[in-house]
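All protein chains of the complex are present and in place, except for one that has been dropped.
Labels run A and B following the written order; every chain starts at residue 1.
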Amino acid sequence: MTKMLLSTTAVLIGLAGAASAQCAIEGDGSVRILANDFQALHAVVSRAATCAGEGVEVTTNETTEHKDIQVAALSTSPAAYTIAVVANGSLVPLLNEGLVQPMDDLVAKYGQNLQDSQLIRVDGKIMAIAFMANSQMLHYRADLLDQNGIAVPATYEDVIAAAKTLEEKGVMKTPLYASFKPGWDLGEEFINMYMGSGEPFFEDGTAKPAIDNDAGVAALEMMKALKDNMGPDVMTYNSNEAQPYWENSEVAIMTGWGSRTAAFIDENGATPEIAKETKIAAMPSWGGHDIPATTLWWDGFALAKNISDEDAAASFQAMMYALSPDLVADPETAGLAAWLVNGYTPTPASEGVFANMKAGAKPYPMTPYMGMLHTALGDNLAEFMQGQETAEKALEDTVAAYTTAATEAGFIK
Amino acid sequence: MARPTNAQPLPLMVLSLGFIALWLIAAAFPFVWTAWGSFKVEPDFFSRSDWTNAITGVQTIRQTGSAFTGAGYEGAWLEQEFWKSVINTAIVTLCVTVISLTFGTLGGYALARSGYRYTFWILIAALIFRAMPHVTLVSGYLLPFFELGIWGYLPTTIIVLVAINQPFTLWMLHSFFLSIPKDLDESAMVDGCTRFQAFRLAVIPVMWPGVVTTGLFSFLLAYNDFTVTSMLLTQENQTMVPKIASFLGSTQAEGKVMYAVAAVVSAIAPLFVLVLFFQRQIVSGLTAGAVKG
């Protein structure tokens, strides 16, 4: 594992060394990048960093707290950072405050390598450039399903039936795994499930929540049915903990993030025999709908508003260099994520994301008040999941918590 | 410890030693476990199949060929440049401790010696300052700090930590100064010293025990702080704890947990030396008779 990581770094440095001559930026300027701190982003950011040279200064700040400092950092004039690396969710606060600028001109001038699907257009203007996709996907143990005559589940009803079969045949006691830890994870699970019903989250044209309905109750009941086939510690399940369960063969079907799949199918990992049999499929649908019950996510970058035109041009060019097809030419880097950049061919680990896309899954909404609903869900569903209150009561609590928050934020009168 | 007051009958001694032994196990075992586990691979240390894997290192042997691996340390220190954070932490903790204690001894001394009523209210205000959750304070800092252009630098973080730590330091040192007899500095002042000279010549020599104990807590606050340092420092200036947090990964991104474990273990070693050194100071200083009821 570490050897692999070390060699990745070595390759990255090697690439950077070879490529530094190639990064030619027209004009001078300062490039200041704020990004989250994980490997795939590091690959991008470190390539951009090689653009430093005569007249061009590059500083990067990769930190897990990027989300919490970005608004303050981009509010100053000039902005502390020229580039903010964001995802669907974290772009919203920047849009709300008007802290990012359209990149149409820069895309026309320097964006030859971009594909149309990478452009995030808000009201016709390019406000961000996406370069990675992510979503949850269904992980399953092909060997166990085969041996017990179970087809790959396409719906959550199938998933529960498969779990029951495995339990009855004594293969496993608790064959399912999903991140049900209260907070962001549990909120996300409900949003994914509700997404599969195709119903809207909000009443049309308002910020009033619309989840307090039959679809909401059905989504919760489905989650509860899944939970009944999970271990006793289910309310602490999150994606950090999934792997030990999987590698101990306690779980046969799991919903998990595509960005983490590589570790599960890594045949050099702890349990090659399990990794070999770990297969990926699109997320199941449920309730007779045909939409995968998941949200799609992208990671990309946005350009700060309060910066000089020189800095904007230099920063954009540095990012274009970073996102050129060379980025994914290296198989190690290509394996880090489901890239959206030109020249990328999906790897087994990222297939699930594209399968979800093909099956018609929807992106996580960029609605400004979605985050508040997410928080309210994450904080109010645990009692229902543990059987301490009814689904209706849980949704009522959620709506109350959300309404309080949205009123305070000025979205509801 | 052969003084008659401390001589214990045998059963009591056994009981007392047994209790301490039990406490030591409770206190140190998780750390010993971590230190041992830091030389294993992640599937061993965080194993669900069998916890004894963390002891025997089944996966470690399979993956690296030996029961112990330094991969966590190598990754943290070399690949992730943990040493940079160590240097930053050294700067931050040293400055915070020294400045906290300087401000705190001056202030604490004044509070202990002034008979006016406002000293009480200053102490109460300090308590209220301490009650405010740090995460709220930090959110308030961001915008002004960015506007002033002082965000991300070590001195900013140092002064914030000093300020946050002042209430505690003031309270603790104020109590210690109260226990130093007034006659000590007052007689110095009768001899013609100014208040500051009296403080310097008469009080400073006997105040060390209190200062060392208070310093230990200032040090630990700066050393262990996450809320302030994670929000106010750039990646380059990151101290150890936020750096370790960045090894842990997030919902969507895999972490390098063993790097974090190795980093924590290696961060403890210098403290061992420090505590060994200062416990002598505490004992020798205090028994010199500085603290009286």
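Here are a few things to note about the model shown:
To be clear about the criterion, contacts are C-beta pairs under 8 Å (C-beta built on N, C-alpha and C of every residue); 3 or more make two chains touch, one makes a residue touch a chain.
Here is the rule we go by: contacts and distances are computed from a predicted model.
The chain that is not shown carries the UniProt protein name "Carbohydrate ABC transporter membrane protein 1, CUT1 family", picked from "Carbohydrate ABC transporter membrane protein 1, CUT1 family", "NADH-quinone oxidoreductase subunit H", "Sulfate transport system permease protein" or "RNA polymerase sigma factor". Only one residue from B:87, B:124 or B:190 touches the chain missing from this view: B:124. Checked against the full complex, the one of B:67, B:91 or B:137 touching the unshown chain is B:137. For the options A:23, A:92, A:282 or A:323, the residue in contact with the chain missing from this view is A:92.
Here one chain is not drawn; of B:67, B:184, B:201 or B:216, the residue touching it is B:216. For subunit A, the residues touching the chain absent from view are 67-68, 88-90, 92-93, 95-98, 117-124, 130, 133, 181-184, 205, 207, 232-233, 235-236, 238, 248, 296, 298, 340, 357, 361-363, 365-368, 371-372, 374-375, 378-379, 382-383, 385-386, 389, 397, 400-401, 404-405, 407-411, 413. Where subunit B meets the chain that is not shown, the touching residues are 1, 3-6, 8, 12-13, 16-17, 19-20, 23-24, 26-28, 30-31, 33-34, 37, 45-51, 54, 102-104, 106-107, 109-111, 113-117, 119-120, 122-133, 135-137, 139-141, 159-160, 162-164, 166-172, 175, 178-179, 195-196, 199, 209-210, 213, 216-217, 220, 223-224, 226, 240-241, 244-245, 248, 257, 260-261, 264, 267-268, 271-272, 275-276, 279-280, 282-283, 286-287, 289-293.
The rule is short, and it goes like this: only the chains that are shown with their structure count from here on.
Separating the centre of subunit A from that of subunit B, both taken as means of CA atoms, is a distance of 37 Å.
Per the touch definition, subunit A reaches subunit B in the complex via residues 1-3, 5-6, 9, 36-40, 60-65, 68-69, 72-73, 75-76, 80, 134, 179, 184-185, 188, 238-240, 244-245, 247-248, 250, 257, 259-260, 262-263, 269-271, 297. Residue ranges of subunit B in contact with subunit A, taken from their complex: 41-43, 46-49, 59, 62-63, 71-72, 74-75, 79, 139, 142-143, 145-147, 149, 151-152, 230-231, 234-236, 238, 242, 245-246, 248-258.
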